[in-house]
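Removed from the display is one protein chain of the complex; every other protein chain stays in position.
For clarity, chains are labelled A, B and C in written order, and residue numbers in each chain start from 1.
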Amino acid sequence: MSIPLDSGTAKKMFAFHCGNQCTWCDGCGDYGIWTAVKRALSESDIPPHGVLLCYDVGCHGNTSDKILGYRFHGLHGRVIPFAAGAKLANPRLPVMAFGGDGASFSEGVGHLVHGIRSNYPIAFVLHNNGNYGLTTGQASSLTQQGQPMNSSPNGIPEHTLNSMDFVFSLEPTFVARAWSGDIDMMTKVLKAAIGHRGFAFVDILQACPTYNDFATHSFLMERCYDANAEGHLPDDFAKARALALDTSKRIACGVLFQREDIPSFYEKLEPRKDKKTTAVEEVQIVDTRAWEKEFV
Amino acid sequence: MSIPLDSGTAKKMFAFHCGNQCTWCDGCGDYGIWTAVKRALSESDIPPHGVLLCYDVGCHGNTSDKILGYRFHGLHGRVIPFAAGAKLANPRLPVMAFGGDGASFSEGVGHLVHGIRSNYPIAFVLHNNGNYGLTTGQASSLTQQGQPMNSSPNGIPEHTLNSMDFVFSLEPTFVARAWSGDIDMMTKVLKAAIGHRGFAFVDILQACPTYNDFATHSFLMERCYDANAEGHLPDDFAKARALALDTSKRIACGVLFQREDIPSFYEKLEPRKDKKTTAVEEVQIVDTRAWEKEFV
Amino acid sequence: MTRVSLKVTGAQGQGVNSIGEMCAKGLKRAGYCVFGYKEYMSLIKGGHSSYQLDVASEAIESSETTVDMLVCFNHHGLERNAREVKSGGIILHQTPQWKFSKEVQKTLEERGVRVVYLPSEDVIKKLKAKPILGNVLVTSVVWALLGRKAEELKELVQEQFGHKGEKVIEMNFKCIEEGFAFLQTIENGKLKMENLPKPNLEWKDHLLITGSEAMGLGLIHAGCRMYCGYPMTPSSQLLSFVADMQNKTGMVIKQAEDEITAAQMMSGAMHMGTRAATGTSGGGFDLMTETVSLNAIIENPSVFILAQRPGPATGLPTWTAQGDLLLAVGSAHGEFARCVMAVSDAEDSYDLMSEAFNIAEKYQTPVIVMTDKQIAEALFTQKPYDQKKAKIDRGNLVTDPKALKELKSTDRYNPTAKDGISPRWLPGAEAATYCAQGDEHNADGSVDESAKNAVEQMEKRLRKMKALEREIAEPVLTKIENGKLKIENNDVDLDLLVVSWGSNKGVIMDALKGHKGQGRKVGYLHYTYLWPMKTERLEKLMSKAKRTVLVECNHGGQLGMLIQMSGGPTIKDKILKYDGRPFFVDELQSLLSAPC
Partner (left out) sequence: MTRVSLKVTGAQGQGVNSIGEMCAKGLKRAGYCVFGYKEYMSLIKGGHSSYQLDVASEAIESSETTVDMLVCFNHHGLERNAREVKSGGIILHQTPQWKFSKEVQKTLEERGVRVVYLPSEDVIKKLKAKPILGNVLVTSVVWALLGRKAEELKELVQEQFGHKGEKVIEMNFKCIEEGFAFLQTIENGKLKMENLPKPNLEWKDHLLITGSEAMGLGLIHAGCRMYCGYPMTPSSQLLSFVADMQNKTGMVIKQAEDEITAAQMMSGAMHMGTRAATGTSGGGFDLMTETVSLNAIIENPSVFILAQRPGPATGLPTWTAQGDLLLAVGSAHGEFARCVMAVSDAEDSYDLMSEAFNIAEKYQTPVIVMTDKQIAEALFTQKPYDQKKAKIDRGNLVTDPKALKELKSTDRYNPTAKDGISPRWLPGAEAATYCAQGDEHNADGSVDESAKNAVEQMEKRLRKMKALEREIAEPVLTKIENGKLKIENNDVDLDLLVVSWGSNKGVIMDALKGHKGQGRKVGYLHYTYLWPMKTERLEKLMSKAKRTVLVECNHGGQLGMLIQMSGGPTIKDKILKYDGRPFFVDELQSLLSAPC
């Protein structure tokens, strides 16, 4: 796979370079995602101090000290509301949130549901490796049935959650998909996500050679294709949904759905209309006398 | 609306009668649901001691001491896992769970998601009054946009969640809908739910004259119809989904979707295959010597 | 001190609160200090509820168990509350053909209680008024019984319903006149509540405000720009209040999908650099505790409001308790610096908000502010708030561009920082970046699992606790001399030392003002800061006091437990209440004077 970088991007990317050594397993898809994030930020002309990167807990969360930028590494399952709260306080700063499939479809599934329906202006990146990596390979909601896993020696008795149908049922304003081996594609969709007006859902199918032998690097490489290159336009909800759902033969990647005509959560806040400042800039003693009158 | 009861049912229903006075507001849809539940149980030949009724917290939860039967009144949003845990311990006892739209699509939305995908053999009844009744009328995820509510004087900035699309995205094995004014219909779908093999999702559109003036008794009365009577068969997933989703003109009620060919969670448990007893009956000191051998 | 009380009872939704509030406003404007206390059930409509006003021309912050006037919307009040009426008191009701039980009848007669039946329905029908105007009618009779003028009431009504147009006002006025006229027909127009003390005009311009509203204004005053909450009694009213104010204040208000979300959003907003708060009650707070722990390790200033009600579980949602003090101190896993403080009335519900943020930002750690249903929903007569007192202290927050440039990543969690307080700077600042790291980390937020680092960082974070302990105030002693209150800074000898916290303050003060035994030296030691726990002053005062009593609205005597846990003395003599009700002034007085 090709990673053509002009020298400017390379330099900007290097600004995100962190001295700490990566600790993922050999062949882990997190390496690719990590690279693509740095590249997408660089190509979006965002410097390290110009972004807040929020990480959930998990193997992917170990990115938090392998990259520069303002970073946050929070609690298992809770990255979306923290990122959303941060964004609402300072909507000028780009905010990205990263979470695993365990975090996002089990412990924190409520936050994903409400993050999408709230349309917070943040980019959410799903490190979808089909299992709980960091806790040594338990099943997530996205693990296939019939697959023996740590703590599920007989395979899971639950249905595997159809994540794309689920996400589309929440009327998202941006849905993209890529896989961890295709840095070009990841860079493209991440840039689009960063530029999106509301909540951007980016599903990255991530190889986990240690615990996931059903959706491996080569499996993904074989099936994933660039749907946009094949002519898919992301403006049709029903088509996008159908395309996202049908993974029986090939897996459509790229920006699958996007609409920019819906205001974000912040834009819908009545009290913030026409405000020139952000909440971060407004911290000061406020005189309450005018409002005390109605209590007299 | 007619409630034809033969004297046998009336007598059986009376067994559920509880001395405590109802405390709902005048015209509250909970009166109707309360009646229908008693009737459905009676017509299913279930005596009070033969059922566990689990209530969430909310106006609907105040049913817990207005009816007889083994009852449980738990925490806000948590009724589904409690009910599921109870059922797995004693799969012979019918277990019903009741929750509000606030409980089920906000605080406890993760439990609803996983309850459906786990296909626990319980009947879940949604008291869908489109708001947080008991805490005096705040918006729920199902409250319409543009509607000023307690704590949302400008209306909600979030999208209203499309509950039926959401539920169908989880591949449920049973979906029914009724409204709180139609006791016959409620009785019918509740009976079907009680008889279902896995997780039965019953959406009851509930009038709340105090806080909900968008989906009122008369609004519902006008729009709701018996889809089964009009020929809808509940065996086609796609048709059922489309029917459930399209509420623009009329609201389809009845058993919208049902399949009985999928084993419930309990049936899928490898270690419980061919077990004649329930976990409740198995509590005794177990000799562990045989299993200690592998540690020697 | 002369005090009178009147209580309105009825079914929820019948207008009990609106009558209570109208009377309160009228009385305050007429020159009285009013304390309003509500009781209601966890139902929407129909439950038995009451609104009691205790009124005096001096400061008052408590209720009595007995009342001078009882107003009953329906027969339940007549059944349940009639015995509460004092000698010479009045009962006003609207239940046709009501007959008391013989026993009650006898008691009432012995006490000389006058019972007035107001045929509201007939009057309203006669006037062709809407049923809702029954409230105004009842209020006008109460008003007349208080010996006040109809004009005062009309003024209030004009203010409140003026926007509804002239017709409405006209009808309201008619009801008021009818009410006054009605009273003329009773006992030759002579019936009146006699014991209302002389007014004191100092109260006229005070606010009548609940603890929740005071807290809301306090948050706004403190520069809080975002509030994330989730409805749960008794914290919901704070959420409603700041939400209702949002178009005026420009605050970001989020009713989140659950308490975890509310806590996380608040935390994100604080991390980004604004001031934000969240609030809930015990059950919701349980869910927030993991986030409390998170804020401790990332050293994120954060403010959690914990509004208590009786537990466990759903408990008694609309009643009061102080059962969550150990929760505030002991919950949230791991060991770290936290500050727990408790408001006591409308005054410090406002004042402590800026204090909470200042401590949170200075020590970069979670602050838990406790309140309870009693404070949150009681109506206080409150002096307009001092706008000059509060200052914003953002602690070691670096914002100067030059200083920012000089920062190194490793400054953020520098373990050698004085008092453990290292510089903090905000995402977006042109400076070296760091990781706000939830795993144990070293100076720049990189994960570091070494033993040495674990010790350094643990000690860094806990040194903040020591510094905080030095900074926060010892509990405050108020001495009661001849019925007057005075803050006493010396460790004086006392005959009776009462120790307590939170909402008990008002009733204790009121009780001690009337404490029997001339010349006895009594004092009240009030704990505003509960963690870290300071016990030195208590120790000194206690060693000199003849008798020390702990007063709490819980079963365990939790303040006492915390004092002991922190090496302080054991207070054996305890007055504990755990029935969902606050202490009443007469009740507490007799408990305090009982030998033990």
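Note that contacts are C-beta pairs under 8 Å (C-beta built on N, C-alpha and C of every residue); 3 or more make two chains touch, one makes a residue touch a chain.
Quick caveat: nothing in here was measured; it's all calculated off a predicted structure.
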Displayed chains contacted by the hidden chain, counting the whole assembly: A, B, C
Chain not shown: contacting residue from A:S141, A:S163, A:T187 or A:T278: A:S141
Residue touching the undisplayed chain, where the options are C:Y117, C:F161, C:F180 or C:Y578: C:Y578
Of A:T63, A:N90, A:S106 or A:N228, the residue in touch with the unshown chain: A:S106
Contact set of chain C toward the excluded chain (per top definition): 41-42, 281-283, 285-287, 289-290, 293-294, 296-298, 310-319, 321, 323-324, 326-327, 329-336, 438-440, 447, 449, 451-452, 454-455, 458-459, 462, 554-556, 561-562, 564-567, 570, 578-581
Interface residues of chain B (partner: the chain not displayed): 20, 48-52, 54, 57, 62, 64-65, 68-75, 78, 81-90, 92-93, 110-111, 113-114, 269-272, 275, 278-280, 282-289, 291-292, 295-296
Chain A residues that touch the omitted chain in the full complex: 23-26, 57, 59, 62, 73-77, 106-107, 109, 132-136, 138-139, 141, 150-154, 156, 210
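One rule holds in what follows: only the chains that are shown with their structure count from here on.
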Centroid spacing, where centroids are CA-atom means, of chain A and chain B in whole angstrom: 33
Of all residues in chain C, the ones touching two or more other chains: 246-247, 253, 257-258
Chain B, residues touching no fewer than two other chains: 106-107, 109, 141, 154
